[in-house]
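Complex shown without one protein chain; remaining protein chains in place.
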Amino acid sequence: MVNNAVCAIAIGYGIGACIALQRRGSGREGAAVLLLCVVVAAYCAPVIGKSMPTVESAYKRIYGPISSYMLEKLGIR
Amino acid sequence: MQEKVSPGAWICLIFSFISGFSTLFLQEAKLLEQDVWLSYLCGIAMSFGVLAVLYLAQRNYPGLSMTEVFDRLLGKQIAKICLCLYLVYILEIQGAAFQALTLFYRTVVLPNTSSGQIILLIALTTAYASSLGLGAIVRTVQVLLCFFLFFMLVIVVFIYKNVTINPFLPLFQHRAPEIAFGGLLSLYFPFGKSIVFCFLFSRVTNRKKLLPSTLIALSLSGLYLFAATYLSFGSLGMNLVQSVTFPFFSAIQLVRFGEYLERIEIMIIGIWTVFTLFEIIVLQFVFMQVFEHIFALKHVRALALPVGLLFFAMSHRSFVHQADLSFYNFRIGPFSTLLPTVVIPLLLLLISLLKRGNRSGEGGPLLASSDDARRPRS
Partner (left out) sequence: MLLLCLLLPLAASCSPDVTEISDLTLIMAVGIDYDEKTNRYTLSTYNVMPTSQSTERSAKLTGWVVSASGSSLLETARNLRGLVGNRMIWQHNKFALIGEEAARHSFYGIMDFLMRNRQVRLSSYLIVSEGKASDKLNVRSASGDLLSNDLLGKVRNEKEWGKSIMLSIQEVANWQPDPYRGFVTGKVGIASLPADAKDELSLGGGAVFDKGKFKQWIKGDDVLVVQLLSHKNRWRNMEFVVSVGEEADRATLFFKEVGQSIHTGFRNGRPCVDIALSFTATMGEIDRSLPLDNPAEIGKLEQSASRELERRIDKSLAYFQHDVRTDVLGFSELFAQRHPKHWAAAKANWEDIYPTMPVNVHADVKIDRLGMIQYSKGQSDGE
């Protein structure tokens, strides 16, 4: 429920803030806010959110083998 | 106009940033036991070294912020990529911080409250705080630090009464690779996080005192962590520290005033939570500053809520299980931290030395650097 609420808020705020900032002449800021809000909405969305990559999952894939190798070499459990 | 920070306030800010979470898990203490002080020394030395390296790289460009120095040294496109890596680094650290705080609250205080609610509350609070600006953050830190130090001093005195052994004997019982890895753990968490302060170097009023102030802050944080470890081991015992999830908190639980006045840890949790929030607030603030530079934005206040919600979203999807956090902190974090905290700063130093060498070879280093200094910052 929290995720759904944040998703909805993010979409609403993103669109609203983008339009408001565009009118004020801050087009770049509006686009940046919209970009962030879209990313937030994607992560909080009901189905696709769970499969979105996170820093944790990405780094586990990249550094996992390096870590296992190094810890084995160092003899640390 | 950007608010400036005095060297004294700088010390308070770095101390609060590092010390909030540093005593939560004591992971390197569980690995190295009585030799953990060596890893703390390594962590402090490496963190200070990295910050000194970045200071030296920036010194050739007085008047420019660190993000602008990145542009000068690496070129705009590569600088953007490197700065994006720092954004990812901040997302990594804040994700772990959010989940650690949530885990603590759900284990100790609020077991029936969902993690989403707690993370959202933290995100909204820190988003608001980071939008107030560095001056407000620093002033709040300075006010609250007095209370924090007072309560901690009282707690330390009372925990010390329960200490029955010298936990740092016998010395040097661990192998060099273990101590080296412990140093790496300390670099990842908590000392290496101070790398984000390189993006605030330009905010310090007295540049000459910046490095000494940084060293003082890191040393004081190390001293506080050392004291917490000593008290945890000494009052709980070596075996029990290995078992408990939050060793220092469990040591605080043993404090009793007289026979009936217990549960002092409730007060400590309150003030400790505020200090953990300072880390997240500073991370959010720096994230917004770097984001602003990457996308060439003029105003960042509008970003406060979206960045807060981004932190919420990333944290909520990360470290879903308690074991994920322990696994990441022990196995992945020490290696993932090397790129932003060691490799990129060394690269910057190398390039700045090479550029300086080239300029001196061409016969006009001083002229070039003063031209750079006169160019206005965006």
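Side notes on the structure shown:
Just so it is clear, A and B label the chains in written order, and each chain counts residues from 1 on its own.
One rule holds for everything that comes next: contacts are C-beta pairs under 8 Å (C-beta built on N, C-alpha and C of every residue); 3 or more make two chains touch, one makes a residue touch a chain.
Remember, predicted model here, so these are calculated numbers, not experimental data.
Taking the complete complex into account, B:Asn162 is the one of B:Ser6, B:Gln142, B:Asn162 or B:Ser219 that touches the chain left out. When you scan B:Gly8, B:Gly63 or B:Gly237 for touch with the missing chain, the hit is B:Gly237. Shown as candidates are B:Val5, B:Leu120 or B:Leu283; the residue that touches the absent chain is B:Leu120. Contact with the omitted chain, checked across B:Leu41, B:Leu56, B:Leu85 or B:Leu110, is made by B:Leu110. The chain not shown here touches subunit B at positions 107-113, 116-118, 120-121, 124, 128, 161-162, 164-166, 169-170, 173, 235-240, 243-244, 250, 253-254, 256, 259, 262-263, 305.
The definition used in the following text is that only the chains that are shown with their structure count from here on.
Rounded to a whole number, the gap between the C-alpha centres of subunit A and subunit B is 21 angstrom. On subunit B, the positions that touch subunit A within their shared complex are 31, 88, 91-92, 95, 114, 116-117, 120, 175, 177-178, 180-181, 291, 295-299, 302-303, 305-307, 309-310, 312-314, 316-319, 324, 328, 331-332, 334-336.
If you check the complex, the residues on subunit A that touch subunit B are 1-3, 6, 9-10, 13-14, 17, 21, 26, 28-29, 32-33, 36-37, 39-40, 43-44, 49-50, 52, 54-57, 59-60, 62-64, 66-68, 70-71, 73-76.
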